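Excluded from the complex is one protein chain; the other protein chains are retained at their positions.
Chain nomenclature is as follows: A, B, C, D, E and F, assigned in order of appearance, with residue numbering initiated at 1 for each chain independently.
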Amino acid sequence: MTTINPLEDRVVIEVLDAEEITAGGIVLPNSAQEKPQRGKVKAIGPGRLLKNGKRADLSVKKGDEVFFGRYAGTEVSVDDVEYKILRENEILARRS
Amino acid sequence: MTTINPLEDRVVIEVLDAEEITAGGIVLPNSAQEKPQRGKVKAIGPGRLLKNGKRADLSVKKGDEVFFGRYAGTEVSVDDVEYKILRENEILARRS
Amino acid sequence: MTTINPLEDRVVIEVLDAEEITAGGIVLPNSAQEKPQRGKVKAIGPGRLLKNGKRADLSVKKGDEVFFGRYAGTEVSVDDVEYKILRENEILARRS
Amino acid sequence: MTTINPLEDRVVIEVLDAEEITAGGIVLPNSAQEKPQRGKVKAIGPGRLLKNGKRADLSVKKGDEVFFGRYAGTEVSVDDVEYKILRENEILARRS
Amino acid sequence: MTTINPLEDRVVIEVLDAEEITAGGIVLPNSAQEKPQRGKVKAIGPGRLLKNGKRADLSVKKGDEVFFGRYAGTEVSVDDVEYKILRENEILARRS
Amino acid sequence: MTTINPLEDRVVIEVLDAEEITAGGIVLPNSAQEKPQRGKVKAIGPGRLLKNGKRADLSVKKGDEVFFGRYAGTEVSVDDVEYKILRENEILARRS
Partner (left out) sequence: MTTINPLEDRVVIEVLDAEEITAGGIVLPNSAQEKPQRGKVKAIGPGRLLKNGKRADLSVKKGDEVFFGRYAGTEVSVDDVEYKILRENEILARRS
């Protein structure tokens, strides 16, 4: 199986479907233009290199569900699964 | 229920309706192109990381009603409610 | 009544009408494309945060009449009055 | 009479007519697209604030005739006179 | 034979074909617009020059298979082989 | 006679004709889009102000013939002569 090892402060995200279910259970697909996307963190890089030679801890970890802008990052397709590679500062929030 | 935990100096805003009521009580919808928007702060991030390892306090808090540019930030729809995730410096003013 | 409290080095301006009266008293409306605007300062923020933890004084104060570029800042309409929220460095000059 | 007090390192310029007179005395209007403009300095700001808390001296003074790019700065019309408000680094040269 | 010696923190990549094989063995060419590319590192530069006069180690080495954005870097064709010359920070991840 | 005194690290250039003469003596006008221009340095500014309060020496002097990009700088027409005012870093090379 293929593993993607992101460099620096990058994060590999498995993209989650953007559908929304209303209170009444009706599926409302988001309009592609204005909505962000959600995904699950699959792998994180070693962190950005600091001037003192250490690396900064990332603020997300493997398994976190996160929000990001729909056009953020770069899409990568590996073994039929769609991933995004984002820099840490393209991640807007964690969902809990 | 879903909680959105913004990273860094980001803030989650519940968007308020942009309608204006004139002195005579007539509703004047703002033209979408030139007006900012208002919203209520629902969650704030831990603050921007400073060089000394601490985090900067945010200048808004949960519950504040704030002004921001209509095109600022990223829209997120969670459980049928429309939110915006903004960076602190995209918030123009607090209303009181 | 609503109060707008600008953050950081922002300033709330009540926009003044752009008409010009010639020596002969004829009103010459400015062409919208090339003229700046004038306004009266209604509120000022606490100032930009400096590295030493203090805030920089603003160089304008409440009541000043100021010049700014027509496209500077963000328009806000509150209680039927049109305001602009500007950053301090978008203010070009004070009129006296 | 109105006075314009520029902020920071800004300068107020009274714009001079762009006409050129050839050796033979024929007036050659500059093509609007490629020529800069000249003007006379009417007021100067206090100078840019330095890190040590002092302000940098401006390299032009009231009365100087200066060159600047045609699209530099912001036009302001006060009491029927056309001015430009420029930052110091938009001034290309002094004429003598 | 020709050797390409990249300068600074640049890396020479031999581009790998972007085809994907599904579980059922059907070849799905990536759409050119949204997919990144993969390649094999053929040569690395000496690293970016640091202020202390040393050079920063690169985080990839010859032989690594890497991901990069489709529009990153510059294409070079040498002896009929297609290469890309990328800066280190245009490399998104290593594959393993 | 008019003198142009450039500010900071700016340089006044008298533009030289862009024609090229081939070995056979045929004049080949440069295509306007891709060729730089040459000129003769007529005046130099005092140099860019350094943090220590001194000014950096310019690397060209009056009389030098220099190369620059065709779209660099700002054209100024004084007493029927066409000049360009360039910043020092817009000068590509000296001819000798």
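One rule holds in what follows: contacts are C-beta pairs under 8 Å (C-beta built on N, C-alpha and C of every residue); 3 or more make two chains touch, one makes a residue touch a chain.
Being a predicted model, the structure only gives us computed values, none of them experimental.
Student: Considering the whole complex, which of F:Ile44, F:Val76 or F:Ile91 touches the chain not shown?
Tutor: F:Ile91
Student: At which residues does chain F meet the chain that is not included here?
Tutor: 20, 22-23, 30, 34-36, 56, 59-60, 67, 69, 89, 91-96
Student: On chain E, what residues meet the omitted chain?
Tutor: Residues 2-8, 10, 12, 45, 49, 74-78, 80, 85 of chain E touch the chain that is not shown.
Rule of thumb we're sticking to: only the chains that are shown with their structure count from here on.
Student: Using mean CA coordinates as chain centres, what's the chain D-chain F distance in Å?
Tutor: Measuring from centre to centre gives 22 Å for this pair.
Student: Where the CA atoms of chain B average out and where those of chain E average out, how many Å apart are those spots?
Tutor: 41
Student: If you look at chain D, which of its residues touch at least two other chains?
Tutor: None at all.
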